[in-house]
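For reference, the structure is listed below as structure tokens.
A single protein chain has been omitted; all remaining protein chains appear in their positions.
Chain nomenclature is as follows: A and B, assigned in order of appearance, with residue numbering initiated at 1 for each chain independently.
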Amino acid sequence: MVDAAAPQPFPTSAASGPLAVRFRRFLEVARQVLRNPTTLIGLIIIVTLIGMALLAPVIMTPNVPDPYQMPRDWGALNAPPGTVGHPFGTTATGGDVLYGVVWGSRTSLRMSIIVVGITMVVGTAIGSIAGFVGGKVDEVIMRIVDVFLAIPELIFALAIAAVLGPSFGNIIFALSVVFWVKFARIIRGQIIHVKHNEYVDSARVIGDSKFNIYRKDVLPNSVTPVVVQATLDMGNIVLVGATLSFIGLAEAGLAEWGVLVSEGQAGISSGRWWASTIPGAMVFLWALAFNLFGDGLRDVLDPRTEGR
Amino acid sequence: MTAPATVPPDGKTSALVASVQDLKVHFETKAGRVHAVDGVSFDIVDGEILGLVGETGCGKSVTARSFLRLIPTPPGIYAGGRIQFWDKEARQVGGAPIDLLQAPTSEMLDIRGNRIAMIFQDPGKALNPALPIREQVAEVFYQHRTEELLEGWNGKPPLAIRRAAGERARLLERVAFKVPPLRSHARRLRRRVDELVGDALAETQIPNPRKIMASYPHELSGGMKQRVMIAQALSCNPDLLIADEPTTALDVTIQARILELIRDLQHRHQTSVLYISHDLSLVRRICDRIAVMYAGRIAEIGETHEVFHEPLHPYTRGLLAAVPSFAHTRGELAAIEGTVPELIDPPDACRFHTRCAFATDLCSRVDPVLDARPGMRPVACHAYSSAQALGVATDEIPRLDRRAS
Partner (left out) sequence: MQIREYVIRRLLVLPIILVGTSIIVFTLGRVGGSPIAIYLEHEMTPAEVAEIEERFGLNKSLPEQYVAWVGGALRGDLGYSGVSAAPVMDVLPRRLAATLELAIAAAIVAVTMGIGLGTFAGARRDRLPDHLTRIFAISGAATPIFWFAIVLLIIFWVYLGWFPVGRSDAAIFASIGHPTGLYTVDALLAGSWTAFKDAVWHMALPALTLGYGSTAIITRMMRSSLAEELNEDYVDAARAKGLPERLVLRRHARRNALIPTVTVIGLGFGFLLQGTVVVEIIFIWPGLGRWMADAVLRGDRATIMAYVLFTSILFLLVNLVVDILYAYLDRRVVLGS
């Protein structure tokens, strides 16, 4: 029984041609994607942010002993932007906002890459089992997926991180638990689609093993929706993650945007806007960039869902 | 195949309802500027059924929609020419025509559905799926026959009702219609509307109009839906009815009946009809005159029986040759070799020359003009021109009895 709400896989030809063909197709897709101005902007911002994250130790001297903890300048509390040595100002406890911005991007990169990595693997594995084994196992797995989808993302992640205790690691765990389901559905959908496809029937007649079908037909065709989903998730994971740390589920003093906003919150009634607004804007930029790029990718690769 | 000016109908002395002169409608696309309609001219005589025939993509639909200025701009561009229209008044007193391409929007709103009406190819798509039939047909009455709706009130109907009859009632007024003082008036208006709608539907021989009125489009058959469309179109007694392939989406058995209906009503209302189709056999049955269209131009025009018995243009000949027997089969147009040319920035040549068995070098250099020659119907082909008039050697003129090598 096909899950009515599962995303339908789109018909692409099996990418079984020689490498050159695939490379050319990739270039063609890349060209089309970059033609859209908003997608291009998204990509530029992504590259900038990731660049900043990777080069963080070079841009801002890492704090000792833990670079992911905010350094404190007790001599410059609540300094406004433009102060010498603190271009973006400081927080109420002397934390340099620029440091938080730069190293926060690194934190966000860690968060999103780890979670996307875990969820892709786990989701693909579970989705594959559901798709290939089928029958009762598939039913059970799909019900579990339904249950996971019944709980709103943020609330679910919030509850998990809350009961485990405030820490960056727990946030990552919580996000992974919440975000794997979409990949599972994509992969399962692809498998079911391929199962029904004629040319696979002929492969089965020839006696191709299930694994080979998987490798040659399912995986290549799944690449596109998985890539689109992963891109969008990179943005949304940081969005949800920053919200969790804003609420207070990360370690105090962590160089993370959500934590910074939470700290800076107290100062707004006194007009100290920079400690909360600037890191928050970073979260916005990050989520926006990945959403723009992911949308652009989806428009090119799967135009049927355009506009959704 | 261009036309320089109005091509007068041969022999007839009745007044014209419409005159298309050198109409050009283009579309800006990513690939370039498509010359969908590129110099089309023909007249529509009062009381006649003129057929506009051609294969898909030749521009006949675009021509038809231009009458009501329905082409979206962008990406469409009204690139030239004019469409002159004489309504009943103008024809009676010999007044000046309106140029439909230049008329102000307010005038177009008055003309659409009222003086010029249109019925569409797929009645399933042309009716709003979310509204019952009654509401959709009623719209025409609210728009154009407001005074009739307000007839017969004791004294003057209240202001809100008068506004409602013209579809200008404000939100609060519409709420007030549910409450006693205005409620009886509102009900009366509605009854009047229903009367008129019922009459219109009955005229197209729809059985049980009351039931049909309350139905939704998806509950009706194709033939029934087309009758509704026709009823809607003719309800204001238009001077000109444009029928854009009205039977294409219908069963063959229903087609005949709808055709009969159209002819009947046309006769009764004395409406002129512009009948668009790609089906030659159909067109032959009801049209008085035919204009054959190809790649955005008119190839030839004339009385139906003349065109069928003595086709002048090579394209027309090809079309007719491709039909084994008119009486039985729907005309299929695929038997001519080659395909319709790309209409993006077309070169200066006869549009048909690549598919023409008789084309000469001249045909690939010069565009033939839709000309009426003495004793002959208008046709756009060099074969009918004289070498001197064109200034070329005699052997350059194509001859239709001799295939070019």
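Just so it is clear, contacts are C-beta pairs under 8 Å (C-beta built on N, C-alpha and C of every residue); 3 or more make two chains touch, one makes a residue touch a chain.
Only a predicted model underlies this, so the values are computations on that prediction, with no experimental measurement involved.
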The listed residue (B:Val17, B:Ile49 or B:Leu68) that touches the chain absent from the view is B:Leu68
Touch criterion as defined above, residue of A:Pro57, A:Gly85, A:Gly117 or A:Pro152 at the omitted chain: A:Pro152
Identify the residue among B:Val17, B:Ile83, B:Val140 or B:Ile212 that touches the chain left out of the display. B:Val140
Pick out which of A:Ala125, A:Ile144 or A:Val227 touches the chain that's been left out of the picture. A:Ile144
Contact with the hidden chain only, please: which chain A residues? 4, 38, 143-144, 146-148, 150-156, 158-165, 235, 239, 242-243, 246-249, 258, 261, 265, 268-269, 271, 273, 276-277, 280-281, 283-284, 287-288, 290-292, 295, 306-308
Which chain B residues would touch the chain omitted from the figure, given the whole complex? 65, 68, 70, 74, 108-114, 117-118, 120-122, 124-131, 139-140, 143-144, 167, 216-218, 229, 232
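By our rule, only the chains that are shown with their structure count from here on.
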Using Cα averages as centroids, what's the distance between chain A and chain B in whole Å? 55
